[in-house]
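One structure below.
All protein chains of the complex are present and in place, except for one that has been dropped.
Letters A, B and C mark the chains as written, and numbering starts fresh at 1 in each.
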Amino acid sequence: MPETLIKVDLTQSAYENDMVHNRWHPDIPMVAYVKPGQDFIVETYDWTGGFIKNNDSADDVRDIDLSIVHFLSGPIGVEGAEPGDLLVVDLLDIGAKPDSQWGFNGFFSKQNGGGFLTDHFPLAQKSIWDFEGMFTKSRHVPGVRFPGLIHPGLIGCLPDPKLLATWNERETALIATNPTRVPGLANPPFGPTAHMGRLSGAAKDKAAAEGARTVPPREHGGNCDIKDLSRGSKIYFPVYVPGAGLSMGDLHFSQGDGEITFCGAIEMAGWVHLKVEVIKDGMAKYGIKNPIFKPSPIVPRFDDHLIFEGISVDESGGQHYLDVTVAYRQACLNAIEYLKKFGYSGAQAYSILGTAPVQGHISGVVDVPNACATLWLPTGIFDFDINPSAAGPTQYLDGSVQMPISPDK
Amino acid sequence: MPETLIKVDLTQSAYENDMVHNRWHPDIPMVAYVKPGQDFIVETYDWTGGFIKNNDSADDVRDIDLSIVHFLSGPIGVEGAEPGDLLVVDLLDIGAKPDSQWGFNGFFSKQNGGGFLTDHFPLAQKSIWDFEGMFTKSRHVPGVRFPGLIHPGLIGCLPDPKLLATWNERETALIATNPTRVPGLANPPFGPTAHMGRLSGAAKDKAAAEGARTVPPREHGGNCDIKDLSRGSKIYFPVYVPGAGLSMGDLHFSQGDGEITFCGAIEMAGWVHLKVEVIKDGMAKYGIKNPIFKPSPIVPRFDDHLIFEGISVDESGGQHYLDVTVAYRQACLNAIEYLKKFGYSGAQAYSILGTAPVQGHISGVVDVPNACATLWLPTGIFDFDINPSAAGPTQYLDGSVQMPISPDK
Amino acid sequence: MPETLIKVDLTQSAYENDMVHNRWHPDIPMVAYVKPGQDFIVETYDWTGGFIKNNDSADDVRDIDLSIVHFLSGPIGVEGAEPGDLLVVDLLDIGAKPDSQWGFNGFFSKQNGGGFLTDHFPLAQKSIWDFEGMFTKSRHVPGVRFPGLIHPGLIGCLPDPKLLATWNERETALIATNPTRVPGLANPPFGPTAHMGRLSGAAKDKAAAEGARTVPPREHGGNCDIKDLSRGSKIYFPVYVPGAGLSMGDLHFSQGDGEITFCGAIEMAGWVHLKVEVIKDGMAKYGIKNPIFKPSPIVPRFDDHLIFEGISVDESGGQHYLDVTVAYRQACLNAIEYLKKFGYSGAQAYSILGTAPVQGHISGVVDVPNACATLWLPTGIFDFDINPSAAGPTQYLDGSVQMPISPDK
Partner (left out) sequence: MPETLIKVDLTQSAYENDMVHNRWHPDIPMVAYVKPGQDFIVETYDWTGGFIKNNDSADDVRDIDLSIVHFLSGPIGVEGAEPGDLLVVDLLDIGAKPDSQWGFNGFFSKQNGGGFLTDHFPLAQKSIWDFEGMFTKSRHVPGVRFPGLIHPGLIGCLPDPKLLATWNERETALIATNPTRVPGLANPPFGPTAHMGRLSGAAKDKAAAEGARTVPPREHGGNCDIKDLSRGSKIYFPVYVPGAGLSMGDLHFSQGDGEITFCGAIEMAGWVHLKVEVIKDGMAKYGIKNPIFKPSPIVPRFDDHLIFEGISVDESGGQHYLDVTVAYRQACLNAIEYLKKFGYSGAQAYSILGTAPVQGHISGVVDVPNACATLWLPTGIFDFDINPSAAGPTQYLDGSVQMPISPDK
């Protein structure tokens, strides 16, 4: 096996591991260097650094301090990589840590992060998903079992100072439009909980005060949460700083398009086996602003789907103009109502949409005033037949199993 | 072959065919009745009723009066269907009219309809796509050829008066927020160009003044422009009026997710072979608000894609909050910049994204403040290799072939 | 639409159509010429020239004179094609004749042709399959419905005299090893029922006496019965005579790998839309002896299969040495026994394996002494669940529907 450049010990705090960081800043020192063509392994914490536990209470989901996320492994320097290059990353394989064959999914309280359907599910809830080799199932969500489409929710290269400044400026400006909104419109830099890797002292304090939060996807990739950027994919990342500085984390065993439950996919600690190459001056050669990638030749595929439509008229009948976000929310709500007819609670249905390899397609974006989005639910993940029939739905679930919930304090 | 219930003569004006209509209204009389279990054929005009011609000028795209669209065939009554039922429609097959083996794609002028990228492509342009059996290619967009994923852009049942009123109210209210916007936020009822099928006299005038325009997708389905709702699919439509009143049109030989070029996909005249069944009280049984469907077992599939990411920061650097529409626009613009490196004009690249079986995925919608969308470009549609390499792109096209353009008058 | 070079009238005897032939011989005159790059349409009879009827008796299957088959449309000359070239044929589309939306499947009597399982099903039987757009189902085989993977069972170019002589010599020699076997080991030339297209008089008599029968696949392709050589495929045929002389027929709406029922797949009359190109000296350039091809991008795909294994130990326990034919026969018999547990008759199960898009894989051919073959049964073609379960199979069929059978006279 190739060398493991970064190891994580799940019994140790992520803050104590100096090959981990939770902010984006060009000053974070490289923790290792590799040559183009080299393959290596990187271990990662789950995105919360182990805060969420394998138990039957959602208190941890309710109580988490979200300023601590995401704990990323890196940055790794690539010899010869320079600003303007493309860093070509092969995700040769990804897996869960052998001592941690489980993951979590949850909904944050609307008071602490929320989620895509937070108005409908405002309280903290959690489900635990156990892994059985390539498959997963949950003791809190009966009737479904599916293979993992394992991927890093978050991967990208360090920004340079100019790009970092752009991020902070535009996000701060957004927050300023409604600074007291709950949940917040964005997350500004926040020094106290920053983990800046091997930086220390004043350099650390300065960088911590400036470091961009890791939540949003940005020009460098970052927290894209693209389920199809999975083991076997090849990614072309823009390089902004000498050595590129590749970091990653937030591994998912599986996720539905949109990661609508926010906390999150099926979140896990694990390892990534990578190989890197460089395309010199690739950004200009190919006109690249955001990363591009090629998906894996090995993915769980389901040919049979039940597809739900949604349009950009919201739950209250409000008319939005070509708003795909609203349309997808309606498609999700429609799917949840459908699944409830088979005996699922709304929370369980929401959890399925957040964890299973559900596809979200942008179907129409020009037919004013309504956007149309579709949610593709693979029928093969269910232990029973969820197709419509003249006889109507059968209640396969009796409601005896429910997801943990923790009311706001 | 089963009976052709509705025939269209492409040499005749669509207004002269009384089995065609271009507005939604519960008073439009059924033009034929079928029994559950029956299969039958319906012919349709292209959505413009033949206004766009197979030539090398975009003048028709520039000059079209968009209040005439879409010319739909129907409504067809289904015996026994009642409000609250689900109408199950099998799209047994779909094809182009034998005497019309071509289709068109275009961009409307920003002054007359616009499109998803109208700020970047503000003038009328057109490409013509010839069909060769299952495949298509264009004399205006060299280097691509692909099989058709044929589908009706528009299909659905008649609204009842209450639903119609809801549509008109909410869309009129949206228009009122910016009534002089170009292009308009939505399209209000407009009597002068209404074709109300077999209605005549005062009844026609009344319905024409109230009839909902056909452009947006709505609760009943309608103009969803979902490329995957293709020949071989099975759809479950809500029924609002006795007899259901199924109408359809706007056939597409192929389309990319989003139908971003608006005018439109590869638009064609053709025929649909359908079968209908009824699920009594299906809306309540399954909690249905919008149609749901199952995709076809026969679709053109491409395993190899190049995937472009976009985030909800607009072309000017403006920060939007979890806006998938903005994110998808960026993914599209990124793909266009990439394709230009191989010799395509921007317009040709835009046309490819609008016509080929490109997928648009909603990848992340919770990572504040940025949504992430991905555009999946199938590499197999190109005559040459569009993958990135260390050597950089080769210019396969010399620019000698361009798309017709017509400046605003 | 492109020109239809060969038309067939299903109410007329195939012998009266001089653009049809039922033997392979280099002297058969071209009936039309095309240029490279040209696309055109060819109509064909079903392989029996209409002998098998859409009714509920298997008498026609029992009584057919098999020396009349296959009725092929052609030969079509391609300008510039010369011996040693490769003829590149695009199957742009294929369909049933509009006035003949049905097909047949049957088992020949062991006394008249037999089939792969003729020892188990020695009598003539028939099933009729109706087409519903892209789909088919049978009034004689309930519980299955599937989309068509439409293809020509037989297509290829004229042999030259030397190749023809080789065919006749080797097949005659085989027959000589057991000339009285029933069914026969091969079919020698047979003049009386030969249809030699536009040949007449002595030239016809001579060619008829020499013409190779159309039953076997040979170096030129011919009756390969490859289900995956379907609409949308591209084939590279060896050219032996100036002009190539492309002929085709034996269209199938659908077939399982092996065409085990022999009479045959779902046999139909129809049309083929083709385009031809030439690769000069392509046989030597690419080392081609038999045709090669690329499959269609549009095929019915089923992700879920139930797979049956067979080894080369026959039904009587006889041990064969690495014999895939015996192994596949066992896999087929195993699948039939399985399907009978759900209520199918053996004949119905056999018919499903001959008609549905069943795959036959060569799994192991080196593990002496047993070959291993697998039969892949797509579960999605059934109206009910055929997967094994702890509860055991449910009898979904009550035996009230059976396939017509006609005892030997």
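Convention: a residue touches a chain if its C-beta (ideal position, glycine included) is under 8 Å from a C-beta of that chain, and two chains touch if they have at least 3 such contacts.
In this text, all values refer to a predicted model and were calculated from it rather than measured experimentally.
**Q** From the list C:Cys157, C:Ala373 or C:Leu397, which touches the chain that is not on show?
**A** C:Ala373
**Q** Can you work out which residue in C:Lys97, C:His140, C:Lys227 or C:Lys275 touches the chain that's missing from view?
**A** C:Lys227
**Q** Need a quick check: the contact residues on chain A for the chain that isn't drawn.
**A** Touch with the absent chain occurs at residues 1, 39, 90-93, 98-99, 101, 132-135, 146-147, 231-232, 273, 275, 296-302, 380.
**Q** If you put the missing chain back, which residues of chain C would it touch?
**A** Chain C touches the missing chain through residues 86, 88, 115-116, 166, 170-171, 173-174, 183-187, 215-219, 221, 223-228, 236, 257-262, 264, 277, 279-282, 285-295, 297, 303-311, 313, 317-319, 321-325, 328, 330-331, 334, 337-338, 340-341, 359-374, 387-390, 392-393.
**Q** Going by the touch rule given at the top, which residues of chain B touch the chain that is not shown?
**A** Answer for chain B: residues 301-304, 380, 385 touch the chain left out.
Operating definition for what follows: only the chains that are shown with their structure count from here on.
**Q** Would you kindly state whether over half or under half of the residue numbers at the chain A/chain B interface are used by both copies, giving same or different?
**A** same
**Q** Rounded to the nearest 5 degrees, what angle rotates chain A onto chain C on CA?
**A** 180
**Q** Take the average of all CA coordinates in chain B, do the same for chain C, and state the distance between these two points in whole angstrom.
**A** Here the centre of chain C sits 40 Å away from the centre of chain B.
**Q** For chain A versus chain B, what separation do you get between their C-alpha means, in angstrom?
**A** 32
**Q** Please list all residues of chain C that touch 2 or more other chains.
**A** Expected reply: 301-302, 380.
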